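Contents: one structure, followed by commentary.
A single protein chain has been omitted from the complex, and every remaining protein chain is retained in its original position.
Right after this comes subunit A.
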Amino acid sequence: MIAYLLKRLGLSVAVICAVAIMLFGLLQLIPGDPVTIALGPRASPEAVQRYAEKMHLDEPVWMQFAIFARNVATGDLGVDVFNDRPVAAIIGERIGFTLVLIGTAMGWAVLLGMPLGCLAAIRPGSWLDRITGVLSVGTIAVPSFLVSIWALLIFSVNLRWLPAIGSGEPGDIADQATHLILPAFAVGLSWVGYLARMVRASMLEVMGETYIRSARAFGLTERKVVYGYALRVAILPTITLIGMGFGGLISAAVFAEIIFARPGLGKLIFDSVMARNFPVVQGAVIVATSLYIFVVLFADLLIAWLDPRVRDAL
């Protein structure tokens, strides 16, 4: 397990390095003068010079990359172009909102999607299975930004049951929870479908295994067979799905944060791109990527711990 852990950690660091290099390269490829893009076409010469110096744009590209790589390696994500605040501090203020949103969205999706998948698998072809199938495909097919807008129009604009914008009063947990309902619903809805489909498919596969037949042959109750044996094995691919899907969750959270005006990493990236605040964009993308890689790593390690056969696969 230790060897597997070290291999996976090494691979994760390599991926983060590759992403950082690609990010730097892509920002270099953006057409137009970065100072004009950042400060607008009519910025004063003094502001242009100050920005260029602060961003090291007056240095050769290789030197810019060396400075960028050194800063990332030492955890220095730079400072906000406009007000000199450390990017790490800005990200620190926002990341919690995104994690809470993603956690809540995935939480309710798991609570609903897994039982639906189980119920559909127990009686394949039944009306419940068919309804679950239609609902699953339906929720997967609808993009989260559309769900966000519809939810907002129905529950905030028309019914006025739930708040439309913001994250609630700081310190007021109930208010914050109320503000979380619609965004978490929008982000998590497609995952209900994903999880239900995945659990159903895994359960059906496992239910056909010989050891399940043996269990039945030994006279175990159907409940014991389904929940005691089949679901334990069928849950493994679900963990992989959740881990791999974390990137998609971050993307969905970006839309939800913009539409519901919630502070978070996604909205920070969006606002920073709009303001051409490239140090914040770079820092936030690297943190989001690292977060994704960490979650995938965690999921892989969890699978390896649960299923020893996986450890030898790398």
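Here, a residue touches a chain if its C-beta (ideal position, glycine included) is under 8 Å from a C-beta of that chain, and two chains touch if they have at least 3 such contacts; residues count from 1.
Quick note on the criterion: contacts and distances are computed from a predicted model.
According to its UniProt record, the chain left out of view corresponds to "Solute-binding protein family 5 domain-containing protein" among "Solute-binding protein family 5 domain-containing protein", "YCII-related domain-containing protein", "Spore maturation protein" or "3-oxoacyl-[acyl-carrier-protein] synthase II". When the whole complex is considered, the residue among A:Leu5, A:Ala47 or A:Leu297 that touches the unshown chain is A:Ala47.
Here one chain is not drawn; of A:Val199, A:Ala215 or A:Leu241, the residue touching it is A:Val199. Contact with the chain not shown here comes from a single listed residue; of A:Tyr4, A:Phe260 or A:Tyr292, that residue is A:Phe260. Touching residues on subunit A toward the chain that is not drawn are 30-34, 36-37, 40-41, 43-44, 46-47, 80, 82-85, 90, 93-94, 97, 108, 110-112, 114-115, 117-118, 149, 152-153, 155-157, 160-167, 170, 174, 177-178, 181, 199, 227, 231-232, 235, 258-261, 263-264, 267-268, 270-271, 274-275, 305-306.
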